[in-house]
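Right, I'll just put the structure down here and ask away after.
A single protein chain has been omitted from the complex, and every remaining protein chain is retained in its original position.
Should a chain be cited, it is by its letter among A and B, assigned in written order, with residues numbered from 1 in that chain.
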Amino acid sequence: MNSFCLVMAALAQPLPWIGEHSALDPSGTASKHVASLWWAMFWTSLVVYVIVMIALGYAAFRRRTNAPADATSSERLTPAPRSVHLTVGIATGVTVLILFIVVVTDFFTARAIATPATGAVHIKIIARQWWWYAVYSGDTVPQQQLSVANEIHVPVGKPIVFTLTSRDVIHSFWVPNLNGKTDAVPGYESNAWFRADTPGVYRGQCAEFCGLEHAKMAFTIVAESEEQYNKWYQAQLAPAVPTTDSLRSQGERVFMTGTCSSCHAIRGTGAGGTLGPELTHLASQRTIAAGTLQNTPDNLARWILDAQRIKPGAAMPSQELSSRDLNVLVAYLEGLR
Amino acid sequence: MTAAMSPASRGPIDEDVQELARTWSRPPGFWGWLTTTEHKSIAKRYIITAFTFFLLGGLEAATMRLQLGRPENSVVGPDLYNQLFTMHGTTMMFLFAVPVMIAMGLYFVPLMLGTRNVAFPRLNAFGYYTYLIGGAFLYISFFCNTGPDAGWFNYVPLSGPMFSPGKRIDVWAQTITFTEIAALVGAVEIIVTTFKHRAPGMSLNRIPLFVWAMVVMSFAIIFAMPAVATDSLFLALDRSIDTHIFNPAEGGDALLWQHMFWFFGHPEVYIIFIPALGMVSSIVATFTQRQVFGYTAMVLSLIATGFISFGLWVHHMFAEPIPVLGESFFTAASTMIAIPSGVQIFCWIATVWTGRPRFQTPLLFVLGFFVVFIIGGMTGVMVASVPFDLQATDTYFVVAHLHYVLIGGGVFPLFGAFYYWFPKITGRLLSERLGRWQFWLFFVGMHVTFFPMHTLGFHGMPRRIYTYLAVTGWGPLNLVASIGAVIIFVSVVLFLVNVAKSWRGGAVAGPNPWHGDTLEWATTSPPQSYNFARIPVVVGRGGLWETPDEQPVVGGLRTDTREVLLTTLLDAEPESVHELPTDSIWPFLLALCMGITFISSIFAPWGALVGLGLGFLPALGWAWPTKPPQPERISPERAS
Partner (left out) sequence: MTSSATSSRVPTMKPERVVRDVSNLPTIAFGSQSIAWWGTIGFMVIEGFTLALCAATYFYLRRNFSAWPPEQTPRPTLLIPIIQLGVMLVSIIPMYLAARAAYRLDRSGMLKWLLVEVVFKIVILVLRWYGFKALNTQWNSDAYGSIVWTTLGLHTTLLVIDAAEDIGLVIIILTKMRDRLFSDVTDDAIYWYFTVAAWVPLFFMLFLTPYVS
């Protein structure tokens, strides 16, 4: 089977998000307010629309006495009866009233979802073409600061506050289940937040056109219990699992002697590149390439070998590796839990 | 040539008409075509060129729908897809929608005002050639794989020198330059013609609603276009001579682009929408045989819509880091603008109620406008809300909204206007049968394509993605939308067939096949080059309906020169006569010169200055008097 088919097969694998990742299936405090607002506006609009259509239909199709196609010239210029003036006036007044109520409802909803001053967790997001870099402030204790890429864990039921910026062009951070989007603008720091009310794995995707692979810049939010979150956090802080078996040692050698370490860091080893995501706990992630592929050994192999076919233009170059080197490398990486 | 105040009713003297025809005719052949300053000829070119761009933009959309019909499709790759959606937006907004609306104004405003040409005939020709060169330049670049690829609103820093190397964005910036010059020219023409060239008796409160709409559009163009021109100038300078206006590293600002672009961009959609409202008024009046109800309210609504549209632009930026307090103002304004539109809708419904509707194709398209546009208007009020907008913006929900308002509010009235005015332009009627087929296919296709996109937006589908994973679940609705695109495609083909068949073979129309009331129906179909043998006089707002038996006219305009009548601003009292210039090659040459200037500036920035300097020569040629001096009557009213 040629590699193209393999790639296509890989992309067709189911990915691990649950829920509809729909804004109308809200799992967050803020997105629930917005969904309620939507339904209120929807029903109001529907009622108004039906009334206007009925009025239009009646006006157009009502039966008229002796209705020839051409009117006499005097009828064309006679003023409309008073009842028509009254109806138009009332309709205008009702419109103004409804719109006023809509605006007031908007303001109350906006207040309800305003970014809180502080949250339980503070995360700085640095958006880059075409992946997401997240830095947990860890209560400003340097040893507790954590950087991850593309998969962001949060405790359920707590407000999570984000500061967003971009390294290059404008991107937009959006998890429809949890809240509306906020743009990450170079030269600016923008604020966003959400509070996940239900544990789950939520999909996010960049929502501001940012270049060639804008379509493949997704990310994952994992909302879990506080206990699980803390466990995850501590595990991520730890340096890389040391290699014990020879297969992984060979893989580590391929990594360190090849071009990998010039872009990727693995804490606890000599690899310190910062152009690409840190790979210290790569195997703990659900997806790779910013949500493009499920994280399986096969997919990882395909990504390393032919990144430019899966995500052309990405900073990750396709690699020329012998199949043996590729196998040990993948074994090494899949051991980085 | 006498101009007696004759009590006897008769037509114009035959010799006068023959001399008028000679005076206003153009030389034969290609040279005549190139040098003409006749407004209908220029407007027809605009319409045909704009419609060609509509077809090209449609093909771009069809290709995108083909690609998105299935998850992870490989019809086109990311690079071509990004060019396609950029070209689609740029073509539809800059090369189709605005020019075609201006063109309908350039054709019909002089006729509805009862005059012979626009105020600046040579400038009109210059505007068209500038537009043509700009559009051709964009497409030639696209076919050379140098089409712009950062979206039709082209945000920095993506479109800046660091992240978009090469010439693609420079092509976009210069296309803007060409098209905004043409739009400004058209706007100045419409305003000055309406202010000074009205038929005697056409006071302000007797001006047709279509003309009012065109004037409001033109004022919006005058204040909006400079913003995009300045924005794209800043970008062109950043990209070519290393200025830093949008470069955050040197104190520049990424959001400045958006502020200035959307200050133009929001009025831009009203520039497209407001003329369509004028078309709706024309069609509703004629096809119900009633003056539109609430003239004053209608005029004030048009003006209010145009004015308020300048206060909405930040609603495109709610997701950006901007002060929350300021956002509230824009929510309120964006909601408020629905009020004048609502007033207009109520007035039209009242007109239909009190009239006798004839359900021919133009009115069908107007009814379609109501059904489609109101949905778009309502989703517009929804996205005016900041919390909701933060979910909906930059998703397919907004794609659905914008197509509902632009197609419903712009293209439906436009097709209605084509069916309505085709007989006036060509002398023949379009086929009613084909028209109905086209209407229903377009109506159904439109809903099938764009309604599912509301849901796709809620389900997390962002804009401008060349593909998506199957697991997102967006596949089925995308397939439905792509099928709808096929239906739209068929309907447009039907329209082309209808035009091709009817251009020469349709039923002969005569001067006033629909019994309209505005002055374009007071002359032949198609009108002669001089529009009216004698300038009509207006006695009431009802136009031709007020003068069913005989048409009062003006006598005394010269037939041996291209003389037009100028009237006062408020009451349209005759004030002076004005000789329009002859046909000329200089507008074409100046457009060519400026074309070379702007295009060469992409490659060598200082070329722009050289070119502008060289432009002095065709400008001088343009202004150069060619006719011998003749006795003039100089107005005694002069400032000292």
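Methods note: a contact is a pair of C-beta atoms (placed from the backbone, for glycine too) under 8 Å apart; a residue touches a chain by one contact, two chains touch by 3 or more.
All of these numbers come straight from a predicted model, not from anything done at the bench.
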**Study point:** Residue, one of B:K40, B:K196 or B:R562, that touches the chain absent here
**Key:** B:K196
Check your understanding: Who touches the missing chain here, B:L56, B:I176, B:I245 or B:M594?
Key -> B:I245
Study note, to complete from the structure: In the whole complex, of B:G77, B:P526 or B:G556, the residue touching the missing chain would be B:G556
Review point. In the complete assembly, which of B:P28, B:G505 or B:P625 touches the absent chain?
Key: B:P625
Exercise for review: List the residues of chain B that touch the chain left out of this view.
Suggested key: 3-12, 119-120, 123, 184, 188, 191-192, 195-196, 200, 222-223, 225-227, 229-230, 233-234, 237-238, 241-245, 247-248, 250-253, 256, 259-260, 360, 423, 429, 432, 507-515, 522-524, 533-534, 537, 547-558, 565-566, 569, 574-579, 612, 616, 619-620, 623-625, 629, 632-640
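Everything below uses one rule, namely that only the chains that are shown with their structure count from here on.
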Point to revise | Residue ranges of chain A in contact with chain B within the complex | key: 8, 11-12, 14-15, 17, 20-24, 30-31, 33-34, 37-38, 41, 45, 48-49, 52-53, 55-56, 58-60, 62, 64, 67-71, 73, 75-77, 80-81, 84, 87-88, 91-92, 95-96, 99, 102-103, 105-107, 109-110, 112-114, 129, 168-170, 172, 174, 176, 179-183, 185-191, 203, 205-216, 292, 312-313
Check your understanding: Considering the complex alone, what residue numbers of chain B touch chain A?
Key -> 72, 77-79, 82, 150-151, 155, 157-158, 162-163, 248-249, 252-255, 289-291, 293-294, 297, 319-321, 324, 327-328, 331-332, 335-336, 338-339, 342-343, 345-347, 349-350, 352-359, 367, 370-371, 374-375, 378-379, 381-382, 384-395, 458-460, 462-473, 515, 517, 540, 542, 545-546, 548
